[in-house]
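The complex is shown incomplete by one protein chain, all other protein chains being positioned as in the whole.
This part shows chain A:
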């Protein structure tokens, strides 16, 4: 062994390196998922439960036919479940930092943002997993979207775009939260109004004016309406534009905030 460093020691880290480092950190997230079967069960069971509860408990009462409600609510549940899965990204990050693994990353000559990008890209797999579970369960109980395979995949893609933006809020909160409890509290107070106060489970037309107004500006409504349009038929362009706008806005605000919080956190 020699004392000469074998590592590349650049003064500046190129964007290509950043992506490369991000992808390596991604493979870490995947390895972790494989080593943690409990999490896979959790990721699968929650969507399954939500589909069953909403379709069979509320279906008949809300629309007079659980089949009609199934078609209406499934796109909503997809959006809600994937949005919930983004919370996990913040939670994982919080534990990682708590346990010191990020000190290792930060003392390596890699892009500062690489571990964050890796955490997010790795979690994309988890988002896809919950999405697939809902679609499979939906299919088993007779969900046959008129949009067909193309419409369904397109809808899934839209949800993932939104999730990739939304998760930066959780990355940021995961970095600034002092305890896991605080983070949990942020999750409840932010995600419940967002995912229920929209077109997710009922049409905003049936809500009182002020709530309907909230639902109309809620990004979750835009995403749900886009997915519904793609899977079931209906207007897509308007809500899709709003979805992109919201996603871009969230990412533009929270990505830099997250990176800054990460660099500052000692």
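By definition in this document, contacts are C-beta pairs under 8 Å (C-beta built on N, C-alpha and C of every residue); 3 or more make two chains touch, one makes a residue touch a chain; residues count from 1.
The criterion applied here is as follows: contacts and distances are computed from a predicted model.
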| item | value |
| --- | --- |
| Listed names "Biotin-dependent carboxyltransferase family protein", "Glucose-6-phosphate 1-dehydrogenase", "Ion-translocating oxidoreductase complex subunit E" or "ABC-2 type transport system ATP-binding protein", matching UniProt entry of the absent chain | "ABC-2 type transport system ATP-binding protein" |
| Residue of A:40, A:57, A:101 or A:188 touching the missing chain in the full complex | A:101 |
| Residue in contact with the excluded chain [from A:42, A:109 or A:146] | A:109 |
| Residues belonging to chain A that touch the chain removed from view | 1-13, 21, 24-25, 27-28, 31-32, 35-36, 99-110, 114, 266 |
